[in-house]
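All protein chains of the complex are present and in place, except for one that has been dropped.
Going by the order they are written in, the chains are A, B and C; count residues from 1 in each one.
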Amino acid sequence: MIAGVIGATGYAGAELVRLLAGHPKVESLALASVSHQGDSIDRIYPNFLGKIKATLEKPEEALARSNVVFAALPHGVGEPFAKSCIEKGIPFIDLSADFRFDDDEATFAAWYGKPFVHKELRKYSVYGLPELNRERIKELAAAGKVIIGNPGCYPTGASLGAFPALAKGIAGAGTIIVDSASGITGGGRDPSRAFHYPECADSITPYKVGAHRHTPEISRNFQAMAARASSVPGPGSSVPGPGLIFTPHLAPMNRGILSTIYIPLAESWKPRESSGGAPRPPTKEIEEKVAEIRKVYEDFYQSEPFVRILPAGDIAASGRVRHSNFCDISIHLDQGGSTLVVVSAIDNMVKGAAGQAVQNMNLIFGFDETAGLEAVPALF
Amino acid sequence: MIAGVIGATGYAGAELVRLLAGHPKVESLALASVSHQGDSIDRIYPNFLGKIKATLEKPEEALARSNVVFAALPHGVGEPFAKSCIEKGIPFIDLSADFRFDDDEATFAAWYGKPFVHKELRKYSVYGLPELNRERIKELAAAGKVIIGNPGCYPTGASLGAFPALAKGIAGAGTIIVDSASGITGGGRDPSRAFHYPECADSITPYKVGAHRHTPEISRNFQAMAARASSVPGPGSSVPGPGLIFTPHLAPMNRGILSTIYIPLAESWKPRESSGGAPRPPTKEIEEKVAEIRKVYEDFYQSEPFVRILPAGDIAASGRVRHSNFCDISIHLDQGGSTLVVVSAIDNMVKGAAGQAVQNMNLIFGFDETAGLEAVPALF
Amino acid sequence: MIAGVIGATGYAGAELVRLLAGHPKVESLALASVSHQGDSIDRIYPNFLGKIKATLEKPEEALARSNVVFAALPHGVGEPFAKSCIEKGIPFIDLSADFRFDDDEATFAAWYGKPFVHKELRKYSVYGLPELNRERIKELAAAGKVIIGNPGCYPTGASLGAFPALAKGIAGAGTIIVDSASGITGGGRDPSRAFHYPECADSITPYKVGAHRHTPEISRNFQAMAARASSVPGPGSSVPGPGLIFTPHLAPMNRGILSTIYIPLAESWKPRESSGGAPRPPTKEIEEKVAEIRKVYEDFYQSEPFVRILPAGDIAASGRVRHSNFCDISIHLDQGGSTLVVVSAIDNMVKGAAGQAVQNMNLIFGFDETAGLEAVPALF
Partner (left out) sequence: MIAGVIGATGYAGAELVRLLAGHPKVESLALASVSHQGDSIDRIYPNFLGKIKATLEKPEEALARSNVVFAALPHGVGEPFAKSCIEKGIPFIDLSADFRFDDDEATFAAWYGKPFVHKELRKYSVYGLPELNRERIKELAAAGKVIIGNPGCYPTGASLGAFPALAKGIAGAGTIIVDSASGITGGGRDPSRAFHYPECADSITPYKVGAHRHTPEISRNFQAMAARASSVPGPGSSVPGPGLIFTPHLAPMNRGILSTIYIPLAESWKPRESSGGAPRPPTKEIEEKVAEIRKVYEDFYQSEPFVRILPAGDIAASGRVRHSNFCDISIHLDQGGSTLVVVSAIDNMVKGAAGQAVQNMNLIFGFDETAGLEAVPALF
């Protein structure tokens, strides 16, 4: 098959190109760029020299000869290509936010500053987090018209980290805090002061505190999973949609997102011993509770090919999933026993963008879900 | 005067040496090391070549000829030197945890695994966070016998970030979450796998989740400040000692600690408009509330020489306080308006260790509090 | 087939494990460790979790059931395993220096401090730089007994950068200077002060100036290639074995070796215009000469699957070959026109160690030489 990539020269686009070039079912690539038409991709990314040879086409040309189209474009410009693909029956996988809020144009408009362009496309689109919507993705694909709203990088790590707690009644009432740190590739390829080497090396800082666009996406995912829990009787069934506070940080590293997620425990999951006043070192009861919750996570994700629940004593680190589509998750409790602390780690360029897009392509076409995504996480 | 440093070859000790060498009141240094006696400090730290020339002595020898003694030793070994200093009337400034829990031997024993060695020394000791205990430090110094329990690095940044909210009734009931990231110098000079360059470069990870020894120190500081608030009538007077969750992270940088601190707002401080359901972008009311709280912070710290409250629109970054004794603080609200998000940044080696120790020396001797600590934060 | 790795827990061993796990001809792995027997490799390298599952065996056990054995051991301990393999007819690929000096025990002894243990093994061994010794490797493999002395990391990059100049008479008389910088993984997995994060981050320094063990290996390779040139008539035929100065540097990065190689030009290759006195900006004649030499390099390496000669205007960078087996080479002249400046870049862990070892395995077994080594260099 031929895989088309529109916006192939940005970081997410180039990572897609790299992954698709090694995909066993992809015979050739049709690469497009709005700004670099006529250039060779291996001149823009010399890493590709001798491995990936392709001239950048006009988007329409690339689209016309593709069996699947990925768009790695800025928000707000890809809908016409989606429309075109739907008309031609070509699956469209969009890495921007344009199709991530299908049921909620108001929220999209509030955070992204514009309404939907083609409202009618939403009946074909689905939020492409396979661990949440795998069946719906397959359904749409089977029906012949499908648009994937590929998830944001932070929402992927945050959602996977919280889902089992939300689905299984471990999360109690109260606000969930997601404190995340991302590598600088998350900021894309365009130079700017914030990503100028001396400005960000050897320093860490939050940004867009209380104002990052991924907040409503994470919140919506949490609500969706909590709603599923509520639909079956059980200890967590009465959990209202949780509140969310999300703070992204910029960390001096190339790749990776680490999220430390603070989830208030449901009463039924709290250790019986209370720490009362002053903090105390972790007790045996806390260790046991952690083990119990870890078991719930393992069961929840047992069929998922890209989620790894780390064994006792281990803590997720962004550097351990480098260049892979894995999401690593480790389970902890605060010493007081009131709050579940989940740590999740993904590669922002892979599971947080291009890898997840390929996973969605695999689902749509019925390929092995791990096809082209088998890389063992790199050592350094 | 002669300043003695016991444990001069560790990172905190060496930073002390560097700061003291530039202190206008310090005429000479008496450097001691348990393991490197007889060596020259500029062979161990070639940075010092031509600037600081001193042969490492036995601790007892250095102590005997010093007018003030700093100890930068592992926890649990410095009390005999403290005793000796008290007997001789020499101020003793201890960078370990040994004198940080003077009123609470049980907590110290629970987290550090041993009881106090010389219980009787506690009547001379004080927790040396000047912004909390400046008067007590001066009192003890005036009385002629003083031991400083110099604060831990994380507790310094976390406490300064939360104090005004606790003291002024901005913090409501509920748990405060401190999510911090530290540079690798925080791990000290001894090589180990965790701090081996390839293991920590280009990666971020939490460690000791729910189990870090700085947890009780931060908690105690919070309680102490909240108690002060309670003792005077006012909107915050009924705040109970807040719960605490603390998660330290290791970030790929040399210096700096950034803490993102989540403090539940007291009802009286919450914006009137509620976000209700889905997250919304920050409103004007939220901006105004942030400005109001920033004003409280500015007033609270107006006489403090080393705390900088950042102006609107700015966010604290660890790289902006490099090599200085400053604690930068920026004020934010989550988009839902329920939680104050304070970001604080310090240099872990300066305000988080050696600089604060010098600040304490200045207080004890009645020097200008900023003497030897005037460095403008480095650009990169 | 079963591939055995002795010393699987060091960095080179682990990278081998990672590459072999993805090799299309390798069905399973037999991993051995002297120090970690009984442990699971995915506990030592959590990156491998869910991908590579193997318990570390005794070396003898792993060897006994393998079809090929790799040894990633310290220098001087692997010869008994080599002997055992030769007796059993199992190809042995040694990543240490033990078999890199087969014809020159004196040099080995002078630089490595000990003589050969099993001198008689040398009739089966070959220095495993395929670009130099491909035919000999195949010959030995065909004869049924083969030991590969897998090249050192610096010698690989330096040799590939200089070979065409030496073979084609571009290099004139005089000393070649190889100035190289390596990432910290080159120092291996054991923690030490030199590789402690704060000691090497944000700093660059040479080490073992005039004294690095790779000097005789590079020099021998240069001589071997120059000797080939001499055996055929031509402009370079009278070139004596060139002198060599080699300076390695430690750079603050995880992976990669960049070598800047200064090769005095043979008279016949010098631009006609002389710069005479003061330096002048590069002239058109210099550009043309560079193009001419680049052509020689392209021709020389035209059949090599892992050498990329960069196009005009491009300069080799260590970050562009990350995680690949490529050696990138760019061609330059100094502005005075006296000296060829070749820049070569490899990933020290791949072409500089594990990848080249796999390349040698492919040659021995007649697999496609790129099998298991098809990775497109990573973007970041």
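Note that contacts are C-beta pairs under 8 Å (C-beta built on N, C-alpha and C of every residue); 3 or more make two chains touch, one makes a residue touch a chain.
Quick caveat: nothing in here was measured; it's all calculated off a predicted structure.
**Q** Using the touch definition from the top, which of C:100, C:294 or C:332 touches the missing chain?
**A** Per the contact definition at the top, the residue touching the missing chain is C:332.
**Q** Check each of C:78, C:130 or C:319 against the chain that is not shown and name the one that touches it.
**A** C:319
**Q** Give me the chain C residues in contact with the hidden chain, please.
**A** Residues in contact with the chain left out: 104, 107, 110-111, 175, 177, 179, 181, 183, 198-207, 209-211, 215-216, 219-220, 241, 243-245, 247, 249, 251-256, 258, 260, 262, 277-282, 286, 315-320, 322, 330, 332-336, 338-339, 341, 343, 345, 380.
**Q** Tell me, which residues in chain A touch the chain that this view leaves out?
**A** 11, 183-185, 189, 191-193, 195-198, 200-202, 252-254
**Q** State which residues belonging to chain B touch the missing partner chain.
**A** Against the left-out chain, chain B lists 11, 14-15, 18, 21-22, 45-52, 185, 201-202, 254-255, 308, 310, 314, 320-323, 326, 328, 349, 374-380.
Please note the rule applied: only the chains that are shown with their structure count from here on.
**Q** Shared interface numbers for chain A and chain C above half of all numbers used, same, or below, different?
**A** Counting which numbers both chains contribute, over half are shared, so the two copies meet through the same residues.
**Q** With chain centres defined as C-alpha means, what is the inter-centre distance between chain A and chain B in Å?
**A** Computed value for the inter-centroid distance: 36 Å.
**Q** Please output the residue numbers of chain A that touch at least 2 other chains, ranges allowed.
**A** Answer for chain A, listing residues that touch two or more other chains: 201-202, 254-255, 320, 322, 380.
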